[in-house]
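Quick one: structure below, then a few questions.
One protein chain omitted, others in place.
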Amino acid sequence: MSAAAANDAILVAENIAVRYDTAEGPVTAVDDVSFEVKPGEFLSVIGPSGCGKSTLFNVIGGLLGQHQGVVSVAGETISGPHKSIGMVFQEESTFPWRTVIDNVGFPLELVGMPKAKRAERARYFIKMVGLDGFENRYPGELSGGMRQRVSLARTLASEPKILLMDEPFAALDEQTRLLLGDKVLQIQQQLKQTTLLITHNITEAVQMSDRILVMTYRPGKVKRIVDINLPRPRNSEIVGSEAFGRYVAQIWNDLREEASRGMKDAEQSALHGGETQ
Amino acid sequence: MAETGRLTHTRAATSAANPVLLMRIALVLALLTIWELLARSGWLYRDVVPSLFKVGAAVMELLSNGDYYFNLGVTAAEIGVALLIGGLSGIAIGLLLGANRFLARAYEPFLYYLGPTPKIIFFPVMIMWFGVGPESKIALGTLSCFFPVALSVAAGMRQIDKVLIRVGTSFRATIAQMVFKIYLPAMRHPIINGVRLGFGFALIGTLLAETKLSNKGIGFLIIQAYSTFDMPRMYAMLIVLFVLAFCVNAAIGRLGGLETIKRT
Partner (left out) sequence: MTSVSTPAHVAQNPYNAQILGWGSIVVFLLAAEGLIRLGFISQFIVPPPSEIAVSFGRLVAEEHIIRRFFYTVGECLAAGAMITVCGVAVGVLLARYNLLRQACETWVAALASAPFVLAYPLFMVIFGRNAWAIIVMGFVSGLPPVILKTIEGISGTRRVLVNVGRSFNLSGTQQVWKILFPAALPTIFVGIRLGLVFALINIVGTEFLINFGGLGQLIADLAERYDLAGTYAAICFVILVSIVFFVTLEQIERWLRPVD
């Protein structure tokens, strides 16, 4: 298996499985998921709610210790948060008590970078996400979209080999989301950043990705991997094109089945007194 | 809970500010007048309620007396040390209990139920352990302020936005970095509130101990005034004390960015 992985994949996930015990018995959140990400590639993982994609996010990020299978970055197995992997979370995660520049400089502070260099590096990434001029503002003074950009800049500042994002735009409105998606694409193309995006939004996934991994409903398995052969560089204008529409339809087809299984499940548990979860 | 139509009118229209101010002035004047009348009526034993002028004079005398400042310094130092020891240990224990649910279930109930108990009754034990000097007062102040600080910090820990912790973990912060760069700043409000409470309790504990047994400090001066029946002086000291306590309380709150006086 590792011989085949020598097609210089930078991130390899092998047979990832996550099982845990609940009051109602053992639950398998993720079941035997394997995939690879090549350097510079943009891979999206898409699935219905409850398919375990956030669990997968936590496993790859090293925040979830109890799992089966192996995650390796550039050949090195991961056991815990790794310096090659940068995470951007779904929720508001900027530190409200730090200014923008202090937020972005946070990972650099942790490794002891001297102050001047830190400021310079932070400013570079602040500019990259389009927030120059806001260095000395507090997150409380910014909009939700701007705060997510700060979180993104903060993670980018640690210059990870792999950028791992868990539905970073979920809390934003559609227009902001599309524009931010543009920004992320721009950055990714500029930095040639390997990116793994977890999302439930098909449009977003097709807009940004080179490949899309479609997951089944719980227990989450890989249903299909779709190559997105849309020309690069891309931006949100591509959303209107015919090829785009076809990809979206294809993926929705796969997802619809899984999503309705998820809905039925939710109805069942509500019927039985809603004691699950 | 239905948001529709609570009776509370919390916004005071700016045009209503004036009547409120007038009402306050009226109330204060009324109280002061009643006081002065009582003082002059001869109803109560001489000087139990002294004339406001006598009290005012006593305050002036107090504030210009070097001896007073010496004793104030002694008390302030005792409270400071008590707050330092009690506050730091309270924060440390609070952090531990907030971080670990199991330990919290094991030990926090003890803190919670021992909190609202009178600590001054421990003073004889403190004297036995630490002697009759300032150490026993500091010990009592420490005991008094430890509980509210520990409980506030433990509760504050549990209210931290969990995602901030995951951010730190994802950047592989060390424990020290997590504590100083994430936990403590995220908890600045509960910590400040805990310290305010702690200050209040340390103040009470230390001062009461001084009134019971000491030869220095504000508490000592208060008892001295009592035993010489120098009532204007006692009132003066109590007034200055309450004003100082109020100011320190407000200053701590301002430090934490909290503008208004909050009840816990």
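Going by the order they are written in, the chains are A and B; count residues from 1 in each one.
Here is the rule we use: contacts are C-beta pairs under 8 Å (C-beta built on N, C-alpha and C of every residue); 3 or more make two chains touch, one makes a residue touch a chain.
All values reported here derive from a predicted model rather than from experimental measurement.
Note that the absent chain touches B when the full complex is taken as a whole. The chain omitted from view is touched by exactly one of B:77, B:99 or B:184, namely B:99.
Residues touching the missing chain, restricted to subunit B, are 2, 4-9, 12, 16, 19-20, 23-24, 27, 44, 48, 96, 99-103, 105-107, 109-110, 113-114, 116-118, 120-125, 127-129, 162, 165-166, 175, 178, 197, 200, 203-204, 207-208, 211-212, 219, 222-223, 225-226, 229, 231, 234-235, 238, 241-242, 245-246, 249, 260-263 (touch as defined at the top).
Basically, only the chains that are shown with their structure count from here on.
Separating the centre of subunit A from that of subunit B, both taken as means of CA atoms, is a distance of 48 Å.
The touching residues of subunit B, counted against subunit A in their complex, run 161, 163-164, 166-167, 169-173, 177, 181-182, 185-186, 188. Within the complex, the subunit A residues that touch subunit B are 61-63, 80-83, 85-87, 89, 91-93, 95, 97-98, 106-107, 109-110, 158.
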